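Entry: chain A
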Amino acid sequence: MTMPPENGPGFLKREAVPVLLFALLALVPFAAVLGAESYLLSLVTRVMIFAIAALSLDLILGYGALVSFGHAAFLGLGGYAVGILSAHGQTDALVQLPVALAVSALFALITGALSLRTKGVYFIMITLAFGQMAFFLAVSLAAYGGDDGMTLPGRSRLFGMELIKNDRAFYYAVLLALLGAYGLCRSIVVSRFGRVIRGARENPQRMAAIGFPLFRYQLVGYVIAGTLCGLAGFLLANQAEFVSPAYMTWQRSGELIVMVVLGGLGTLHGAIIGAAAFLLLEEWLSGFTEHWKMIFGPFLVLVVLFARGGLMGAIRRIGGGGHG
Partner candidate 1 sequence: MLEVEGLEAAYGDSQILFGVDLAVGQGEVVTLLGRNGMGKTTTIKSIMGLLKPRAGRVRVEGRDLTGAPPYRIARGGLGLVPEGRQVFPTLSVEENLVATAASRFGKARWTLETVYALFPRLKERQRNMGNQLSGGEQQMLAIGRALMTNPKLVILDEATEGLAPLIRQEIWDCLKQLKREGEAILVIDKNVDALAGFADRHVILEKGKVVWRGDSAALMADPVLKDRYLHV
Partner candidate 2 sequence: MAEPALELRDLNKAYGALTVTDHVSLALPDGEFHAIIGPNGAGKTTLIHQISGVVPSDSGSVWLGGRDVTGLSLPERVHRGLVRSFQITSILPGFSALENVALAVQAREGSSFRFFGRAREEARLNDQAIEALEEVGLGKRAGIRAGLLSHGEKRQLEIAIALAARPRVLLLDEPLAGTGPEESAVLIALMQRLRGRMTILLIEHDMEAVFALAERVSVLVYGRIIASGTPAAVRDDPDVRTAYLGEEGG
């Protein structure tokens, strides 16, 4: 089973799903002209932002088998970096974004170093607890809205200009970020580093026995994932022009896991599809009934009990295509 060459005629066929996906996303604003522009744009923007968060989680959950249940904390950290800096008059993305990423990375470094000392159920519960810690921290920030959250004065500026004030411009900025995040994750997964992470998922003992101190690699992976999710938080705050502790509830962390699993673990475009599926399903179901969770909850249970491999698994089964 040798790998096909990277740019052979098989390229389009193999990459059909992501190519189609991004082409579709690039065309959405044009379709939006037909009607309900702002609704569609904001919905799909939101989908893309969560897709970035789900991608980042897939990196450690799908490829590293690290069931991190506190991932929403990074959404909040990225968001609050924007909010708090704005509240102090610092509205330029050139400052906000690096701070958002740095704060997320630092939090990931500290909590990751502690969590990764443990395994299995302990790891799940500890990441959950650290996520909750971040949540309560946000709640206690009375100066920044506490429980109620805070409204931003406006979207971030770039070099002092309001480049992403326009919804369509913002849409493309987010699309660009998603494309970048996707490309980065793809690159990491097949790189030397990614191979170590994937190896650790399959057999940590074997990896240690050929000379890899796994803790270091998993920690770096955790920090990359957290930082990338911080980017999503930065974008989310900008889209809503609002941040609140609700960004980082543990239910939100659970939803991120659901997105990744719905799309299919360890398939990066699956994370994007999973995020879209989750948010669109939520949108659609809540159109019927305010009690949409009563449908979604059992749906989730059924997916776990009967459908393995998520939506991408289903697509693969139908399409018969393979994915490394």
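Just so we're on the same page, a residue touches a chain if its C-beta (ideal position, glycine included) is under 8 Å from a C-beta of that chain, and two chains touch if they have at least 3 such contacts; residues count from 1.
Picked so that all candidates are chains of the complex that A comes from, given by their letters.
Everything quoted here is computed from the prediction, not taken from an experiment.
Only one of 1 or 2 makes contact with chain A in this complex, and that is candidate 2. On the side of chain A, the complex with candidate 2 involves touching residues 1-3, 6, 184, 187-188, 190-196, 198-199, 202-203, 205-214, 217, 220.
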